[in-house]
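Of the protein chains in this complex, one is absent; all others appear in place.
Labels for the chains are A, B and C, by order of writing; each one numbers its residues from 1.
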Amino acid sequence: VRLGLTSPSRAEAFADGVFAVAITLLVLDLKVPSAITHGLGRELLDQWPNYAAFVVSFLTIGIIWLNHHSLFDRLTVVDRPLLLLNLLFLLSVCTIPFPTAVLAASLRAGQGEAVGAGLYGGTMAVMGLFFALMWVYAVRRRLVPRELVPGEAVAGFLARFAMGGPIYAATIGLSVWQARWSLAVYAALALYYAAIPTPGRPRHALGHSQRGPGEG
Amino acid sequence: VRLGLTSPSRAEAFADGVFAVAITLLVLDLKVPSAITHGLGRELLDQWPNYAAFVVSFLTIGIIWLNHHSLFDRLTVVDRPLLLLNLLFLLSVCTIPFPTAVLAASLRAGQGEAVGAGLYGGTMAVMGLFFALMWVYAVRRRLVPRELVPGEAVAGFLARFAMGGPIYAATIGLSVWQARWSLAVYAALALYYAAIPTPGRPRHALGHSQRGPGEG
Amino acid sequence: VRLGLTSPSRAEAFADGVFAVAITLLVLDLKVPSAITHGLGRELLDQWPNYAAFVVSFLTIGIIWLNHHSLFDRLTVVDRPLLLLNLLFLLSVCTIPFPTAVLAASLRAGQGEAVGAGLYGGTMAVMGLFFALMWVYAVRRRLVPRELVPGEAVAGFLARFAMGGPIYAATIGLSVWQARWSLAVYAALALYYAAIPTPGRPRHALGHSQRGPGEG
Partner (left out) sequence: VRLGLTSPSRAEAFADGVFAVAITLLVLDLKVPSAITHGLGRELLDQWPNYAAFVVSFLTIGIIWLNHHSLFDRLTVVDRPLLLLNLLFLLSVCTIPFPTAVLAASLRAGQGEAVGAGLYGGTMAVMGLFFALMWVYAVRRRLVPRELVPGEAVAGFLARFAMGGPIYAATIGLSVWQARWSLAVYAALALYYAAIPTPGRPRHALGHSQRGPGEG
């Protein structure tokens, strides 16, 4: 008998709320120029690192949400350790507006880009780590049933997923040399994460009532 | 067999959260006057462009939400490309507080109105484009069943919907000449979008359990 | 045949999100003193109008949420005009952090209190008006079934509810004379609204599955 088991639905609702707020707070780093001295258009264009960082972080959070969504779709039940792992994962998600703003500021100032990129890539790597830990824990404790998600599919998924870590680390070096291209690498990584198929099938595939067209 | 198909419900929950946060963050551009030198009432009245832009953007986001709600009500299933389109659509929704603040600032400063109107109208036009793309994709991939939404109804809907694009572009010209009236055009466009009936019928009309009075 | 009828659930989710964000954004008006010159405790105490306004606005939004909750619990279906009324109602809810900050600033500055109280009471009165309009519309269009909510119960409810309007207006006069007590009147009004019982019974009372202990 394990205590503290509940259905994943309210944890999903809480995570959805955190994702939605974190992704939307990113816009607060887009600021109206305080003085319009060189023309509004020119001053807005000077903020390009803020727009680029906004778009990259938005896509990254959004794609993390897609992957979180797919993971929770495969859970039939959650326990307290998973909820705590989920909380640490959400902590890293909530932090993202801060490294986003720091990276944009360092790109605009033309100094500290390696620090900015290190903070940004480090936050993303920590987030990826907690996400991978949730998968490992969920599989080990059979919170995802074997018939839905075969173990070897998870191993392949995690192997592909783990590629992100060294790439985030490498962008610190890149940022010393060509700072603005590190943002392009982050964007490419987000799209890479979007393209990894989640292993197994969602829990509603167990029953027949919610099956969609062409599925199964 | 298509992978990644899930029910629309969690994507709806996430979108609802993003809409709710984006629409509420608009209030952060209404600021308490820092010094009360000419009387509080006078200083508050000087901020009229901020109030007007707040109301127009609120109604626009709210009406987009209504239309998004109607679209998702017609989906029986969602796949990953649709979720990515939805993410790009939400990116444009989340951005709205920024062009709203820029437009209000340019109207108060009495300069840069064309830039402000261009940024505002451009954001809205991009948002409309992604919304239309979701419709087209959902119809082509049969994520909305034919028996719910006939193809020619969608074509008529998109034709009416597409009227928004040139009108948003035209307000840039209007803003050079009479900047404050561009806000009135944006408000009128929001109401126009509210008045276009969504094609077809919601998915619960397939069954009989959730049918409301007078429906069907 | 009426078009655009849907179930109230996604409108509830959107409204819950807006309420949750608006009520939580109130905390952003509680600011850390920028310089600690007279001791932190003293400087924090000087901000009492911000704390008082925070608590009063929080309770008001929270109690409006309770009443909104009760109204939507009685709707079996919603149509597009109700969703638009709901949107205008939520517009007034989202605005509340602004008059809250203005009222607190005027109380701290010791000037402009009548303007601050007028803006605050006016926002609340407009919100009450839209809430009442939703009730009237829902009853007229039979979005709440007669067997759940008798017409005369609604009339009694709206009569009690309408008392708020003149009281909000009267606080403008009070604020000229004794500004800080206007906040106490606003708090009392919030509690008064909490004490008015919602007419009729929730929709799940129609069936028997969700009936709670002691109900009906």
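Keep this in mind: a residue touches a chain if its C-beta (ideal position, glycine included) is under 8 Å from a C-beta of that chain, and two chains touch if they have at least 3 such contacts.
Fair warning: this is a prediction, and the values are worked out from it, not measured in the lab.
Annotation: of A:55, A:94 or A:187, A:94 touches the absent chain (contact as defined above).
Residue in contact with the omitted chain (choice from C:12, C:79 or C:113): C:12. Across A:36, A:119 or A:138, the single residue that touches the chain missing here is A:119.
Check C:110, C:173 or C:197 against the missing chain and you find that the one touching it is C:197.
What subunit C contributes to its contact with the hidden chain is residues 12-13, 16-17, 19-21, 23-28, 30, 32-33, 36, 39-41, 44, 54-55, 58-59, 62-63, 65-66, 69-70, 73, 194, 197-198, 202, 204, 210, 212-216.
Within subunit A, the residues in touch with the undisplayed chain are 1-7, 10-11, 13-14, 16-18, 20-22, 25, 28, 76-77, 80, 83-84, 87, 90-91, 94-95, 97-98, 101-102, 105-106, 109, 111-112, 115-116, 119, 142, 145.
To be clear about the criterion, only the chains that are shown with their structure count from here on.
Between subunit A and subunit C the centroid-to-centroid distance comes to 36 Å (mean Cα coordinates, whole Å).
Rounded to whole angstrom units, the spacing between the C-alpha centres of subunit A and subunit B is 25.
Of all residues in subunit C, those that touch two or more other chains are 17, 20-21.
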